[in-house]
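Removed: one protein chain of the complex. Kept in place: all other protein chains.
Presenting subunit A:
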């Protein structure tokens, strides 16, 4: 017995140590970026900054917050998240609810289910999607960022499974008391599904906030870029073979690392801020639906 206990302890120790190392490996780059963003630009350019700011200064934050492109892109991203989140949640809930009914209640249920699931496995690919968006006429508008991904099928399935696990008796009781389908959804299912809704909220918010590729493809002017598309242009290094010599002279490629770091950190801030509030639901929500009652 005691032997098993020590081996268990050893395992726990090793496991915790491993997880700790993993956590540090994830944290260090973030701390480094933070330290660089608070350092003087000459110290950063010389590669002296490790985990603690050198010659502490807020200059790069002032610069970032005063930069029109950054602020504009930030606002575009906020709008996108607000609009995209509303559309995603509305459609997710409205699709997941009927699909969670019994086959007797919704006759072609499996047809509908497959209709959505197919899109998880097959997609048109980049160019056809682009052409569709163009033909719809929403190129270079906010709609191009939120409509192509309006139905997050994975989230629908998550929520559908959660709905199914709620005791059917509650719904039956509500029906007997005269509640219609809308009433059941709004007054019973939604309040009971807070963990699942919170999880999906997190997925959707982070997804919209971090998406950059669609901004690049669908937007025709950098002025309309969401934050992450803008950041990508700031961070990736220009392929020097693309730049003409004249442009090389005029674009002093002085790497302003502190400024970049400040922008990266500011962009990550909203997600960092909402994570702690949703995390308790997040862990609960992921296993939901995996164990059938």
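By our rule, a contact is a pair of C-beta atoms (placed from the backbone, for glycine too) under 8 Å apart; a residue touches a chain by one contact, two chains touch by 3 or more; residues count from 1.
We adopt the following convention: contacts and distances are computed from a predicted model.
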| item | value |
| --- | --- |
| Absent chain [UniProt protein name; select from "Peptide/nickel transport system permease protein", "Lipoprotein LipO", "GTP-binding protein" or "Electron transfer flavoprotein alpha subunit apoprotein"] | "Lipoprotein LipO" |
| Touch criterion as defined above, residue of A:5, A:111 or A:236 at the omitted chain | A:236 |
| Which of A:20, A:131, A:150 or A:269 contacts the chain that the document leaves out | A:131 |
| Of A:19, A:48, A:120 or A:272, the one touching the omitted chain in the full complex | A:48 |
| Footprint left on subunit A by the chain that the document does not show | 42, 45-48, 126-127, 130-131, 134, 140, 216-217, 219-223, 229, 232-234, 236-238, 240-255, 257 |
